[in-house]
Structures are given as structure tokens and as C-alpha cells.
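Dropping the structure in here first, questions after.
Left out: one protein chain. Kept in place: all the others.
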Amino acid sequence: MTVQALEAARRLAPRFAARAAEHDRDGSFPADDFQDLREAGLFGLMVPRALGGLGASFAEYAAVATELARGNGATALVFNMHASVTGALGAVTEELAEALGVPDEALAARDRLLTAAAEGAWYAVAMSERGAGARLSQLTTAYEATDSGWHLKGSKTFCSGAGHADGYLVAARSAADQSVVSQFLVPAGDGLTVEPTWDSLGMRATSSHDLHLDVTVPTDRLLGGVEGLALVVAQLMPHWLVASYAAVYVGVARAAVDAAAEHLNARNLGGLPAVRARLGRADAATAAAQLVVAEAARRVDEAPGDEETNRWVWRAKLLAGTTAAEVAASVLEAAGTAATRRGHPLERLYRDARCGSLHPATSDVCADWLGIAALGGDPDRDGSAPRW
Amino acid sequence: MTVQALEAARRLAPRFAARAAEHDRDGSFPADDFQDLREAGLFGLMVPRALGGLGASFAEYAAVATELARGNGATALVFNMHASVTGALGAVTEELAEALGVPDEALAARDRLLTAAAEGAWYAVAMSERGAGARLSQLTTAYEATDSGWHLKGSKTFCSGAGHADGYLVAARSAADQSVVSQFLVPAGDGLTVEPTWDSLGMRATSSHDLHLDVTVPTDRLLGGVEGLALVVAQLMPHWLVASYAAVYVGVARAAVDAAAEHLNARNLGGLPAVRARLGRADAATAAAQLVVAEAARRVDEAPGDEETNRWVWRAKLLAGTTAAEVAASVLEAAGTAATRRGHPLERLYRDARCGSLHPATSDVCADWLGIAALGGDPDRDGSAPRW
Amino acid sequence: MTVQALEAARRLAPRFAARAAEHDRDGSFPADDFQDLREAGLFGLMVPRALGGLGASFAEYAAVATELARGNGATALVFNMHASVTGALGAVTEELAEALGVPDEALAARDRLLTAAAEGAWYAVAMSERGAGARLSQLTTAYEATDSGWHLKGSKTFCSGAGHADGYLVAARSAADQSVVSQFLVPAGDGLTVEPTWDSLGMRATSSHDLHLDVTVPTDRLLGGVEGLALVVAQLMPHWLVASYAAVYVGVARAAVDAAAEHLNARNLGGLPAVRARLGRADAATAAAQLVVAEAARRVDEAPGDEETNRWVWRAKLLAGTTAAEVAASVLEAAGTAATRRGHPLERLYRDARCGSLHPATSDVCADWLGIAALGGDPDRDGSAPRW
Partner (left out) sequence: MTVQALEAARRLAPRFAARAAEHDRDGSFPADDFQDLREAGLFGLMVPRALGGLGASFAEYAAVATELARGNGATALVFNMHASVTGALGAVTEELAEALGVPDEALAARDRLLTAAAEGAWYAVAMSERGAGARLSQLTTAYEATDSGWHLKGSKTFCSGAGHADGYLVAARSAADQSVVSQFLVPAGDGLTVEPTWDSLGMRATSSHDLHLDVTVPTDRLLGGVEGLALVVAQLMPHWLVASYAAVYVGVARAAVDAAAEHLNARNLGGLPAVRARLGRADAATAAAQLVVAEAARRVDEAPGDEETNRWVWRAKLLAGTTAAEVAASVLEAAGTAATRRGHPLERLYRDARCGSLHPATSDVCADWLGIAALGGDPDRDGSAPRW
């Protein structure tokens, strides 16, 4: 990528921040933010340069996500889903494709999706279902082959950006063979219905509503071109679900420190020792979390899936989540009652920040995994299951 | 008082809890809760038995306030204002009245106000003003004598229960002599206008709106019957502003533990060790804070204003505020994402709980005062000023 | 008891404090402190009045223990063992004795032991063994009947006050029937050998050394007079192992706050805001823990073994242990490097205070049990086992 993407993110963040209160209040989708992202070319962030994208590394992506989140954490979380989809698609190498038996047409289809992203399309993820969470083994959304392509029917939940994306990554089970789960990139349009169920403590603007599908998609929308491949996101690349959340919550924590400083300076309260102590410790904790996220992201690029890489990913998730919540709570206390008024950035950030530890893998689960690893054990075998 | 008041509070709490989500969402006043309080006779809680009230001690009041807050913290906070007014009025002994030069007519007027409370009237407090906070020395609301009584003109802020109370304790400055501040009990009715400004992170149902006054009240509504007396609340009895808040936030903390247990049991998540650890520590912290509040309240009854009593009051305020915020944050994390949905009790309690440390005297100020006292110093002389 | 015992404890504490550094340095037993306790009549604290003692309640004992611990926590911990033995013996009512089949001679023998305590004898506890901990089911110390009484042979560990007590409560297993465990009160003298193994981070003066037994005791030294009764301490009265430790660590925490205040005042550092904040929060936390211990003790008197009583006992143990450690660490930081010099009270208190959470039941175990109870479960059935 490059410096431009980071600079673009920094340029956009204040614009996002200016709109954040309104979207938080209404729970409305930050469509203007996404228009800004499109115009800045950031939908191509994870798209290989050969396909017109910026070809960013995971580390570069993490830095961009943090900057975006300083403007609006909710916008950054939805963008994270798009980055996950395009990043995972882009990470399928020719060797991997060959090993998995991906036909050439499917790679061509994949390239079309990525090229479209580079040109301004963005994708959401429709994976979770009520009762099943994100566990593929318990999905009930079904698909079957028809003359004109694939017909999908079912309901998804927690679909961030539902109703606004240009396409949705959907996992479904074969009606013909229950043991087969495949993934599709379903284009926006008829056959998709958004049910507005998202009404949350924080990160309200993600519009993570329910999505009902009763739709037929062209043949080439089967990802990988072969049924039964569940190529993307959670399976191959757990760091997308963990470290990228972490990058967002570091941005939220930094936004809280900055908003508190601005609030306190405006009221000439910066001289109070208790205020300074809170801001100083919040600043240090945030800086530390940011370094851990950057280190985790760097290792994801260098040695994805490696045991030591995973430890850093869990550290990043744990520290970003707990730091954001603690920092926001402490600096809100420093700022005082005036900052608890709805519409004040700190009021929103206090709520947004609490959500980081709860995204899977939760802080408690990460702590458990890290403890097992510190003891020389194997978290995959002995650890708490995440509540996905 | 008595056991009945406590039992009544326990009986009402679940009814308050059932209505809390709606009032929180709309920021609407819990009028039904107040009708329940009226019918239970709790408006007479602090009214001397001789005047038809329950004659509760401060310790008894604190216990009642905690129970009410387990249902709805916002209701309990508004009730706290009424209890403060009636408690302070009821605490004016004949000796004190004589020392202050309170004429007999004023005591009779005082008795009429208390009798009315015992019969079902309730009073709000309209003390703070924008810019001045609650500092009497900077008030701009003015009054002057007229043929038909006293005319008051000005604007108040943070008036909990504005538009719903039967009367308002109002502090105002004499137009004739700027150095004279008096207090009035202004009846509801014409001349009072509520401007709906309250829209807060938590405790949304207190309806702590602005109140504009341009009203003439009968002569006997001057409290104490002599201009220049600022008999009630903050001056004589700082514990009303401190320990009673504390009782409310202990109730909020306990409500959070209970709501988390119910949520986790319903989902069969009580077996997770991390969940149990969070609930266990939250339970212990809440129990400790409750004892400290009870001890502070007991000492307020026995030796109000005493140096050691004040230390207990600050400890109560500090611990109730920090405990509520920490407990609510931790048990929400134990409960998980499902509990962050708006309308879930934990979602509301997380926001309500954050407000306790911010009420004056803030947690940081209380810590400072306690530190000075532990060092043998005099907090009145050396301590941080509260940001009132 | 009474006020005298509490006053005596307060009078003795400064004397203990003056000797504490020396005993801590050498790990020597505070024999002078015990002479003071003897002279003050405090060995009879838990002995019924009818037998010449002070007949203290558990709540009164807890208050005394806290005061003693303000002088020297190690002295208070050893005294705690004596209080446990005499308290448990004294708590055996006639009804209980009858139900257990305790013969009259045994009650007479019990009374002699208690009378001796009232007259100045004190008892230690020799229960734990290496490998077995305090679990009676795994004891290897054996006893058998001989012509002259009972012969005991085996080795005990963690015997606080070993070599200094007038008698030792010893649990042993019958050589004739491995399933039978009995308890003896073994007098000091030949046949007991102390092996100096105690060399600990904190509470160094408890002299909790190993004790080797190869000794014959008179017939009446079998407690209860019938083999197989394990009347005392852990089985019937778990609060002795939990709440009494808690009382001691509250005293340690308070001693740390006091020592820090004295140190800081002597250096004119009391004006630093960070120092005041640390002392203020430490004071509040200590006061809260003290109330919780008092409440637990009060309930132990009123309803021992009750479900709700047990919750208070665990809260007391959890909060006293964590509070002492956190308070000592924080006020040492407030006091600065000069207070880390060996011989400075805060240096010792920092080490002593860390031990509270580690005594059984540990803080983590108490938190687990409290969490289960908060969820409506049964800690006996579902809880973590204490590492005894």
C-alpha cells in the first residue's frame, strides 16, 4: 500500500468523527463514510496491485484500521469485514489454489471480485445464524444448484453493513448433501431482505442487522468454484477475526484520550493532578496496546498461523479490548458529568469501547489461551472454546 | 420507619425494574414508579411521625434507597432529592430554629410542607444553575418581595423530576441585597417552564431538565421565614449529597450482579470458571460497599458532621461509585454480547453505573479528602474543591 | 470478653510493633509478645467465663485479632491458632457432646485444658503433613494405645509457634484401624522435636516449623474421649480457618496505611496529590474490608455454618487478602525508596500482606465459591477444591 492509504485514513478520520454522533444516535449506517472510503480507493486496500488494488500487508491494514477507528469505530468495524473478505481472497496463492483443486475459472471469478473492489465495490459478511453463531457445522442456510446458478435460502444475523454492501460473503449448506458447506459471494439486489434488529450498547452504526436470503446467484459466485471449500476468513485465517478487531479498538482508545484532552483543555481542567494521572496512564496503556497490535500484525504477515504469531494475535485482542474499555471509563471520569451528555464523543466512546472484549475470541478466552501457552500447553487442545 | 418501608421498597423494586427499560429508552419520567411510591406512603419516609410520616433515620433511608435502586437507579435518585428536602426540613430542631431566629409561623409552614409530603406530595430540588453549578455564591436567579408574596425569576438546571414534582426547593438571590440568598419551596403550576435538556449516558429517567421560573409564591413559602437563611441540604448536611448517592449506586451494583446471574443461568453459562470468578468478585465488592454505606449512614444519625462521620461518608461515596462502575463493567463482560442489546438490563446498568463516581463529591475528590485525613490533615482546608 | 480485651489488644499492639522488625529479620518467635498476651489474660479470650475465661464471641475475637495484627501480623496469626483451638473446644455444647457420645470424663478433661488456657497456657496446631496438607484422609502420623496412654509417632509441618506452645493439637491415624482419625492435645516436653524449616517471604515470626513427634500422652489427652472424633477446627468450624485469617490481614492493611502516613508526614510529603490519592483509596479499601470481617464474624456467632454466613466468611477472606496486598503495595509506592529498607515497617508489611490471599481458602477459591453462590449453585458440590 503504502503511505497514501495511511494518510488517506488520517485525512478521513475527522470527517468520520464529525458524523459519528448522528449515526450513533439513530443507529444509522455511515453511508457518507463509505462513500469517502470508496473515493479514497480504500476498498482496494487488500486487493493485489496486479488487480488494481493497493496490495497492503496485514500490518499496513492494521495501521489503517486504527486510524479509521479514531474517527468512528463502527465504520472501521464494517470496513474490517470488507478487508477480511478481500484480504482472504487475495491471500489465496496459486499453490494453495492448486492444492485445493480450485479450477482456473474460479480464480478468474475471484479476480473479478477483487478487481471490482479495487474499483469501488465493498463486501459484507453474512456468516452467523441465530443459534449456530458462526459455527459452520450448525448452519441451516441451504443452497442447491438450479439451471441458472445457485439458489440460497436462509437467514443470517450480525451482518454488519446489511443493506449497504455491494455483495455478501454467505456460507450455506448443500441441500443435496448435508455434510457439504460452501461459500458464495452474493451480490446486493432482489432476494435479500434486511430486518433491522441491531440496537446495541455500542458500535451502533455498524447496522449489524439480520439478513434474509431467498436468491439465485450466477454459477461463478461459488467461491473456489468447487463445492465444499470454505476458503475464507475464520478457517484459514483466524487472525482476521482477532487482530483486526484489536486494531479498531486501539483506535477507539486513542480517540477517547484525545477527546478527553480536548474537553479538559476547553474547560481549563488540565491542571488537576487527578486528571493528569488518569490521562497519563491512559496514554501509556493505549500506546502499549497499539504496539502489540502492530507486532501481531507484522508477524501475521511474516508467519501466519505460526504458534508464536497466534500468541501475539491473542495478546493483541486481549490488550486492545481491555485497554479500550478501561481507558474510556477512566478518561470519562476525568472529564466529568458534562461529558456524559449524549452527543459528546466520550459518551459514545465509553459505550463503543466496552464492546471490544466481547467480540470473539473474548478477553477471558484469550487470557485462558495465553495462560495455557505460557505453561507450554496447546490452547487448541486444552483451551476454553470461544463463544462464537 | 421501620421494617414496613424497607419491605415496601423491596416489593416495589421489581415493578420499577419492569418499567426501567422503557423510561431509559425514551428518557421519560417514571411517573408510575412515583405513583407507587406515593401509594406506599414513602413520600413521608423522612417526615416526623408527629406530622404523619414514618420518621425514618438516615440509616433507614439509605437501606430503602438501595432497595429502590435495585429496581431503577434513576427513580431512586429522584426520590433521593425528595428525601433530602424532607429530611433536611425535618431535621431542623426547635433549638436550631430558635438559634437561627426562625419565627413560629415559619415552623408552622414547614410543618405544612412535611404534612403534605406525608399525605402524598413530593418535592424536587432546583438549585444548580449553568455556570454556577450548585455554588450559592454565584446564583443569578433573583427574588423580590411583592404585595402577594415573593416573585422569583431565573433558570435552573439539573432539576431531577422537573415537571413532575409537587414543589421545588429553589435558591435565589435578593434583588434588593445581592448578598442575601434565600430558599423557597415553589409549588408546581403556572410560572414554571420545563425545558427538556436532559439526555444523558445513564440515569436517563431522572428527567433532570432545565427549569425556568417566573413566578410569584405566597409569603410562607420562604423557608425559615427569614431572608438569608439557607437552611437546607448542602450547607448543613453535606451527607445528603454524598451518602445518599452512595446508597443508590450500591443498589445499582447489586442489580447488575443479579441481572448477570439470571442472564448466565438462562444460557447455562454459569459453569465457566471465568464467569464465576467475575461474579464472585463482583458480589464481594458490592457487599463491602453496602456495609460501608450502612456504616456511614449509621454514623450520620449518631454524630452528623463529625470528623469521623465525614470520613465514612467519603468512603461510602468513593466505594459505591467505583464499585458500581467496575462491577457493572465486569459482569457485562461475563454476560457477553447478548447482554449489550438495548433493552437488556445489563446494557442499561452499565451506563447508569458509570455516573456514580461523577456526582459530587467525585471519587477522585473523595480519595483526595480521605488521603488528607489519613495523613492527619484537614480536608476542608487542604483538599481539592469538588466540581459542583 | 469485652471491652477490656479489645483495650488490652490496643495497648499491646505498639509493643508488638516495636519488636516486629527484629523477629522478622531473624525469623525468631515473638516470645515477649506471648508473655504480654499471657499477662493480659488473652489466652483465656475464647474460654467460657465459667472456666475462668473471657467468654468472647467470634466477633469479639475478630476485633481483638485485628488490633493485635496492627502490631505484628505474625503474632496475631499464631494467636489465631490458639484462639481456634480454645474456641472450638469451648464451642462444644453439652447437647453436641451428648450427640457425639462424648463421655463425661472427656468433658472434664476438656474443661481442664480450657481452664489451663485461662490461667496462661496456650496451644498450637500440628495438623498439616508434607504431601497431605491438612487433609485428614491422608495423614500418616499414627497413634496406638499403650499401658500409659497413647503413643504418637509422625511428623507435622507448618506448625506455627512450634517449640513455644504449652500444648499442640495433633491429628493422628489409629495404627489398629486405618480408617480412624483422632485428635490429641499433646503437652510440650520430651518426645517433641522442632526442625526449623520455616523461612518465608512474610509472616516470618510465626515460626511455622516442622514438628516431629515420638511421644506418649496420658489417656485423657484424647480429645472427646472417644477415638474417631475429629471434633475441632476444620470440620465443624471452617470459619476458623477463613474469617480469623481475614481479621489478621485487615490489621496488616491498617498498619500499612498508618505506617505510610507516619513516614510521609515525617518527610513532609503529604502534600503530593499522588500520595494523597494512594492513601485515600487505601484507607477506604481497608475500612471496607474491616466491616466485612466484622459482619462475617457477627454472623458466625449468630448462625454458624449457615449458607449466608459462609458467603460472608468467603467475602471476608477474599477481601481481606486482596486488600492487604494491594494496600501495602500502593502505600509502599507512595512512601518511596526510603521505605524499602529492611527494618522499615512498610518493607515488612509489604511482605506480610502478600501472604493473606494464599492461606486456604485462597482468594481465587473464595471468588469461585462466591460466584457459584451468586449463580444460585452449591459451592460444596461445584466449587474449586482449596489447596490445603
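A, B and C label the chains in the order they appear, each numbered from 1.
Convention: contacts are C-beta pairs under 8 Å (C-beta built on N, C-alpha and C of every residue); 3 or more make two chains touch, one makes a residue touch a chain.
Note that this is a predicted model, so its numbers are computed, not measured.
Participant: Would you mind spotting which of C:G41, C:G167, C:G202 or C:G225 touches the chain that isn't drawn?
Facilitator: The one listed residue touching the chain not shown is C:G202.
Participant: By the contact definition given up top, give the residues of subunit C that touch the hidden chain.
Facilitator: 199-202, 269, 272, 274-275, 325, 329, 332-334, 336-337, 340-343, 347, 350-351, 354-355, 357-359, 362-365, 367-368, 384, 387
Participant: Given the full complex, what residues of subunit A touch the hidden partner chain?
Facilitator: 257, 261, 264-265, 270-271, 273, 275-285, 287-289, 291-292, 295, 311-312, 314-315, 318-319, 364, 366-377, 382
Participant: Can you name the residues of subunit B that touch the chain not displayed here?
Facilitator: Missing-chain contacts on subunit B: residues 273-274, 277.
What we mean here is this: only the chains that are shown with their structure count from here on.
Participant: What is the distance, in whole Å, between the centres of subunit A and subunit B, each centre taken as the mean of its C-alpha atoms?
Facilitator: Those two chain centres are 43 Å apart.
Participant: Can you pull out the residues of subunit B that are in contact with at least two other chains?
Facilitator: Those would be 275, 364, 367-368.
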